[in-house]
Every structure is written in C-alpha cells, then in structure tokens.
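Worksheet: one structure, shown below.
Note that one protein chain of the assembly has been removed; the remaining protein chains are unaltered in position.
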Amino acid sequence: MKEEVYYGRGMKRVKEKYPDLYEGINKLNEAIYTGKKLDYKTQKLVAIGIVASKCDESATKKQMSSGMAELGITEDEIVDVLRVVLLTAGMPAFNKGMRILEEITAI
Amino acid sequence: MKEEVYYGRGMKRVKEKYPDLYEGINKLNEAIYTGKKLDYKTQKLVAIGIVASKCDESATKKQMSSGMAELGITEDEIVDVLRVVLLTAGMPAFNKGMRILEEITAI
Amino acid sequence: MKEEVYYGRGMKRVKEKYPDLYEGINKLNEAIYTGKKLDYKTQKLVAIGIVASKCDESATKKQMSSGMAELGITEDEIVDVLRVVLLTAGMPAFNKGMRILEEITAI
Amino acid sequence: MKEEVYYGRGMKRVKEKYPDLYEGINKLNEAIYTGKKLDYKTQKLVAIGIVASKCDESATKKQMSSGMAELGITEDEIVDVLRVVLLTAGMPAFNKGMRILEEITAI
Amino acid sequence: MKEEVYYGRGMKRVKEKYPDLYEGINKLNEAIYTGKKLDYKTQKLVAIGIVASKCDESATKKQMSSGMAELGITEDEIVDVLRVVLLTAGMPAFNKGMRILEEITAI
Partner (left out) sequence: MKEEVYYGRGMKRVKEKYPDLYEGINKLNEAIYTGKKLDYKTQKLVAIGIVASKCDESATKKQMSSGMAELGITEDEIVDVLRVVLLTAGMPAFNKGMRILEEITAI
C-alpha cells in the first residue's frame, strides 16, 4: 500500500525519530502487497471491513477515504462491505460505518 | 448467503424452536446479499477477514471452509486476506488464521 | 425496538438508498423483540451493557439516552449495569460508561 | 455474586497464593451486588450478554450454567439475551451462544 | 495506583453517590498494587499496552499522561510499548497510539 494510503499522522514522527521501526513497517507493508493473487482493491475492501467491525472511527474514516480517492471504490461498494459488517459484527458497527460514509460523501 | 454456508449448528435449534427469529435472520441475510455491486466471493473474503481479525476460531474455520468448498476461494486468496489481517489486527490473529487454514487444507 | 430507539443517523440513508437492506434490518428487529419472555426494558439493559463493555462511545450514549427517555430506565439502574461492566470488562469501560451517563444526566 | 457462581478454577489458586488479591476481588464483588436497584437475575442476564458478545466461550458457558442452576434463568430467557447479542454483536457471537446453550441444555 | 492516576472523571460521581462501589474499587486497586514482584512502572507500561491495543482513545491518553507525569515514563519507553502493540494488535492501534503520544508530548 502506498504510504499516503495506509499511514496515519503518527507515521511522520516514526520516520523521523525511529527510522529502524519505519523501515520494518515498510518492509512488512511491501510483503503484504507483493506476489499475491487478490488485487489491491479487494484487499482494501477487506481492510475497510475489519476496521469498521472494530468500531475504530478514525481508522475507518481513513480507510474509506483513501479507498475512494485512490482506488475508485464507490459508495455502493462500501455499503456492500458494511452489509457484511452488519452480519458479522452487529448494528452498532454498521451504524457507525454508515455515518462515517455519510460524512465522507457529504463533503 | 446460503443457509449451509453461513449458519452454524445452533441455527437448527433456532429454526425449530424460534421460527420468528429464524425468519428474521433469513430476511436480513437475503437483504445483505441482494441488489448489490460486489460479488458474493468478495463479500465472503471480507467476512473471512473480519472473523479472523477477531481471533474467533470456530467462525474463522466455518467461513474459510465454506468459502473454499462453495465459492472456490483458493488457499492463496485466503493468505492474501490474512496479510491484511496481519497489518490491521496483528500477529496473533494472523498466526491463528494461518494455523486454521493449515488444518483445513491438510484434510 | 422502535426505529427511533435503535437506529442511528446512518439509517435514514439506508432507508432512502437501500430499501431492501432497510427492510431486512426491520424484519430482524421485529423478530428480536417478538414472542419472547424477557420484557423490553431488560433487553435494553443488556444492550447497554454490551455496547458499554465495548467502549463504543456513540452507541453507549444512544442506548442510554433512549433507554432513559423511552423506557424510563433510571440513572441508578444504568449504574447497576455498569457495575457488571466493571466486573466483566474492566475499569476503562466502566469509567467511560460513568462519564457518558454523567454527561447525559447533566443535561 | 456467590463465589461458586462467578469465580472460575483459577480463583482457588488466587485464594491460596495471593490472599490480598483474593480479598480485593471479594470486596469489589460485594460492592457490585450491594445497595442496588436491579435484582441479581437481571444483572446476571447482562453479564451473559456481555461475555457472549465477546465470543468468550468458557466465560459464556460458565455464566449461562450458573445462571440456570442458581438463579432459575430459563433457556428462553437466555435466547432473549442472545437476540440482543445478535443485534449488537453479529451472527458469529449469536451462533456461538446458541451452540453453547444447546450443549448445556443437552446434558 | 494513586487515585489521580487511574481514576477518570466519572469516579467523582461514584465516590459521592455510590460510596460502597467506590470502596470496592479502592480495595481492589490496593490489592492489585500490593505485595507484588513487578514495580509500579512496569505494571503501568503493561496497562498502556492493553488500553492502546484496544484502540480506547481516552483511556490511552489518560494512561500515557499519568505514566509520564507521575512515574517519569519517557516518550521512547512508550514507543517501545507501542512496538509491541503494533506486533500484537496491528497498525490501526499503533497509529492511534503514536498520534495520542504526539498530542501529549506536543503540549
């Protein structure tokens, strides 16, 4: 995944102050998206599903936003991910995901 | 999702003793997989990612098994989902997912 | 559960844009609160306990508010739920629940 | 809650080897079930809902078993708790709860 | 742990309105930090790791702040805890922890 897509604000600090750790995260990141069968978009949809199922608001927002901006994931596709979130993680996670999606697409 | 795919052992009891609840779950289930953009296989991959990220052993086993048996999801594709699990949920969830996958494919 | 009680902001969008999914959620919802032994208030107390134990701030606020406004659940009763949250989910979940309750009842 | 109800196997060791900690847990336990508005059975139903929503198999089994044996909670009442678990935590947690309930009541 | 360190805003209310519960929490708290082998600072580092791995923002902030202010825990030491969080709970938890640490140390 590209740095801007996955990395949050905190990563800038890691890069500057803890270059070894930053390097390790980068190596892992590369390996995660190298030599694989699924395309990047499908993996991103999985990532959106996972963070949304955890009710992690900021991570969900970041994943949705970058998925839409950089991979052309549509609102309907994210709703289809949230359908699975509803079934596997319940209404509160689904509700939160829908609200975040609404905020992102309202902009 | 087909009944056999998603429903666990406990659902037989729900069907017999709590038909209203069973009906409600079915209706939801239909709605979740109706009129949508993503194909069923992609949604299944999302479901595998979510349950694996929760370290839910029996649900992970069930989702992986049914995904491979009924939708032709391959071992490599599940590993690609587990790569995302590693990044978003850490090593213990990844390890558990790899071990379950190993047990399933060893049969 | 009544629509206003359980459904969050995101549900309006679901109703308009994804009527099938909305219908499925409604059917499930009905089944969950039909033909049962426990009264609605007890189920609501269980719901408050579950979302508070997950440290889900917005869901906890919504469940507490609607439980107090529509079912006459008292502050002391919610504290009794939070006692169980303390024992089963620890201090951070309990602390967060107490703070949310304080904010709601301060209004 | 009575010692046999809430405490698991590990607590015997705590009692023998870490009496201070054991005492602290007891004091907390007393406070949690003293001077409150909700009856013990309702709090137990909340506890069952919380541990079931976390997919914690052994804790769910223990809570359900002791609730049925000591407080006369019925199978139908536990199903009503699991309905709330379904709505707030999803199908995997509901499925697991139903399976555990089936195992307990099959004995 | 000292009251100011561990207890959040909600605890003042508990103290005033539910003295029995407050007393029980205090007794537990004492037992947790009495007659033990690990020093207080190490236990605090464990606590920071646990709440950060749960993505609990307010608890993480509180634990980090009090650990730095009262026990002299340094920024580098918290980063070392977050390294473990990264490995055991994934990037979103690590990212959130780094961002919170940045906010605290920016003041």
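We call the chains A, B, C, D and E, going by the order they appear; numbering starts again at 1 in every chain.
Keep this in mind: a residue touches a chain if its C-beta (ideal position, glycine included) is under 8 Å from a C-beta of that chain, and two chains touch if they have at least 3 such contacts.
Just so we're clear, the structure is a prediction, and the values are computed from it rather than from any experiment.
Considering the whole complex, the hidden chain is in touch with A, B, C, D, E. For chain E, the list of residues touching the undisplayed chain reads 6, 28-29, 31-33, 36-38, 42-43, 45-51, 53-54, 59, 74, 76-77, 79-81, 83-89.
Mapped onto chain A, contacts with the missing chain fall at residues 18, 20-25, 27-32, 34-35. On the side of chain D, the interface with the absent chain consists of residues 6-11, 13-14, 17-18, 21, 25, 51, 54, 56, 58-59, using the contact rule stated above.
Simple rule for what comes next: only the chains that are shown with their structure count from here on.
When every chain is represented by the mean of its C-alpha atoms, the one lying closest to the mean of all protein C-alpha atoms is C. Residue numbers of chain B whose C-beta contacts span two or more other chains: 6, 18, 21, 25, 28-29, 31-32, 51, 54, 59, 86-89. Contact topology of the protein chains: fully connected, every pair of chains touching.
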